[in-house]
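Worksheet: the structure to be examined is printed underneath.
Only one protein chain is missing from this complex, and each of the others stays in its spot.
Right after this comes subunit A.
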Amino acid sequence: MRIELQDVEYRYQVNTPFERLAIHDVNLVIEPGTYTALIGHTGSGKSTILQHLNGLLQPTKGKIQVGDRTIEAGKKEKQLRPIRKKVGIVFQFAEHQLFEETVEKDICFGPINFGVPEADAKLLARDALKQVGLGEEILGKSPFDLSGGQMRRVAIAGVLAMEPEVLVLDEPTAGLDPRGRKEIMDMFYQLHQERGISTVLVTHSMEDAARYADEIVIMHKGTVYQKGSPNEVFSQPEQLVELGLDVPDTVRFQLRLQKEMGVRFDKPCLNIEELAMEIKRVMKWGERS
């Protein structure tokens, strides 16, 4: 499913003393089956954009095309449920939204809410639980008896059980330990590849953005500052540094070597192996010894 934002603006609490322009002039296309990373400072408008992707927020200007539906500013939009089912959002600290007595009920809540018969929802729940690396033995447990990491996985399973076509992830691994982070990110990537699920990831980890995304969108002060492939975006690392954003560890190291040793790299290296070989090459160690 294709999503397109055209000249989108959003103001919180319009016509109150607290009115606040959160995003403006946002133009963005999420092509079917792509992986997009959205990066930028806290407050740059990332979460606000995400909530437009499934109609949770309606633009105060501009329009959004989600599949064959158009959501326009100023129009009363009804029947957004089909969109909410097709575009699943994993919110930040998603475990805070768990509320049912058992894990099974929590995961089934979404599908049942969207009209899936209970028996089918239970099958979906089992499947989703397996996806996130948890065993069926926890289905009957209270989500609140689980560890933080397990609760996060249950919350993610609840979104997966709705079988979305587009997955929207708002810093899904914040607070997890390194292994948990990698497992969850690899799981999303596998879903993306095997099932062709379009994925939109908000992250502060430039490593994840570089590793998984086809396109990186940099948000700054409420609007799109730059977009491009990881190679394009990280070939001008000075720009990111100027905005006060991170660059991948590998690129940061390249910058430092350039500065302190006067060597020059032709391209950004986006993984360690590549960087090691590039270092060897630019220093001509292979040839001299």
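In this text, contacts are C-beta pairs under 8 Å (C-beta built on N, C-alpha and C of every residue); 3 or more make two chains touch, one makes a residue touch a chain; residues count from 1.
Throughout what follows, contacts and distances are computed from a predicted model.
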Expected UniProt protein name for the omitted chain (select from "Energy-coupling factor ABC transporter ATP-binding protein", "Cell division protein FtsX", "4Fe-4S ferredoxin" or "NADH-quinone oxidoreductase subunit F") would be "Energy-coupling factor ABC transporter ATP-binding protein"
Chain not shown: contacting residue from A:Val14, A:Leu56 or A:Met261: A:Met261
Take the complete complex as the reference. Which residues in subunit A touch the chain that isn't displayed? 41-43, 93, 147-149, 174-180, 204, 244-246, 249-250, 252-253, 256-257, 260-261, 272-273, 275-277, 279-280, 283, 285-286, 288-289
